[in-house]
Every structure is written in structure tokens, then in C-alpha cells.
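Every protein chain but one is kept in place in this view of the complex.
== chain A ==
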Amino acid sequence: MNATIAAITFRAMLGRRRALLLLVLPLLLLTLSVGLRAADVADLEVSAGVLQQFALATLLPLLALIAGTGVIGPEIDDGQIMYVLTKPTPRHVIVFSKLAVAIALVVAFGVVPTLAAGLVLTGNTAGVTAAFTIGVLAAGIAYTSVFVALAVLSRNAVTIGLLYALVWESLLGSVAPGARSASVQQWALSVADAFTDASVVTSTVRLPVAVALLAAVTVVGALLAVMRLRRLPVTSAE
């Protein structure tokens, strides 16, 4: 961890109007939760549905994509990364600092709002809120690691990330069961399933496999980013 890199990254991510964009996402989740609670339709099934479909499947991938690619992608694109790379800082320190910032952002704007939304919706009936908070945290770390790696590997990182999150996980996941099992979302759901007795939370992946895959994806993502950053081709910005 390098405090200076982390501080600069935080400033780049939250400076000016950007914090607003990040803030709008969880606000929508909280608005939805408060609305459902006020309309008195927030039973266990509905709450689990909202937490799964909105918090885990829609909000989290987007947030992780913004945070994960945002911490390093723009710097690589406009060449500013050179000012960091030419300092005697080990490359893995750079990647881990950026990753830590991205995960902190995901926790602040994704995990904490999920917890709050769950508490508003059901309190903690059958442990659903706690389960989803843990699930979202696990998925958030894995997503962020993957997207940081993607941002170092490709200029089209955001689009590729979107294709994965929206097409692979949502579209193909609803058509092809095979694709569903190979997604961060299902693995996180499996983790959430383990922490709650509610029968509405089910996953197609068994827990040990899911945990192993989540950990593997996180580690591989981080390592890939480090390895790629060690020999980053410096091309001019488009």
C-alpha cells in the first residue's frame, strides 16, 4: 500500500461531480427500499428479490465497473500513469493501492447501502440482510479485481466489462444455465445462501466451489494486473 497513490486515486475518483454519479446509484436503491416499505409490500420474498435483482445483479456490477476501471483506466489512457511508473515504487504496490481504493469505494457506495436497504426492507428477518451484505461484499471484491485487471489489459475495458455484466450474466444467464453457473453473481448468491435460512435465496453453485472460485478470480485478477503493469506498452493517447 502506498498512501500517496491511494490519496491521489481517491481524489481522482471523488473529485468534482464524480462523487455525485457514484452517490446516485445507491440512493436509487435506498429510494426503492423506502418506497416499498412505505407501500407495505416488503415481505421476505420481495426484500430478497430486491436485494438480489437490484443490489447484487444491477447496482454492484456497475459500481465495481466504475470503481475498478476508474482507478487506473483513465491514467493509462492519457499517459499520466508514467509519472507513477517512473518512480521507484514496485508495480504490485501500485496495483494493490489502486485495488484497495476501488474496494473501499465499492464498500462505501455498494455494500453499506445494501445493508441499509436490507434493514429498511425487512430488518434482519431470517438473516437475509446480513447474508446479502456478505454476498455483495464477496462479489464486490471479485468484480473489482477483475475490472482492475481488465482496465490494465484493454482500452475497451468498460465495454468488455459491460458485455460481461449485462450480456453474459443477465441475458445468457437467463437462457443458458451453463453460463449462469460461471458468473460472479451466482457465486456470491451461493455465499449469501449459506448465511440465511430463507428458501427464496438459492444458487446453482455449491458453496465450497463458489468460495474457491471467488477467491481464485480475485487473486488471478490482481496478479494479472500486476504482471501486465510490469511491461505496460506506452502508446500515445488516442
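Here is the rule we use: contacts are C-beta pairs under 8 Å (C-beta built on N, C-alpha and C of every residue); 3 or more make two chains touch, one makes a residue touch a chain; residues count from 1.
Basically, contacts and distances are computed from a predicted model.
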Absent chain [UniProt protein name; select from "Membrane protein", "Cytochrome b", "(Fe-S)-binding protein" or "Electron transfer flavoprotein small subunit"]: "Membrane protein"
Residue in contact with the excluded chain [from A:Ala6, A:Leu62, A:Ala179 or A:Val211]: A:Leu62
Omitted-chain contact residue, chosen from A:Leu28, A:Leu44, A:Leu119 or A:Leu153: A:Leu28
Touching the absent chain when the full complex is considered, from A:Ala6, A:Val46, A:Ala130 or A:Leu153: A:Val46
Footprint left on chain A by the chain that the document does not show: 17-18, 21, 24-25, 28, 32, 36, 41, 46, 49-50, 53-54, 57-59, 62, 65-66, 69-70, 73-74, 77-78, 151, 155-159, 162-163, 166-167, 170-171, 238
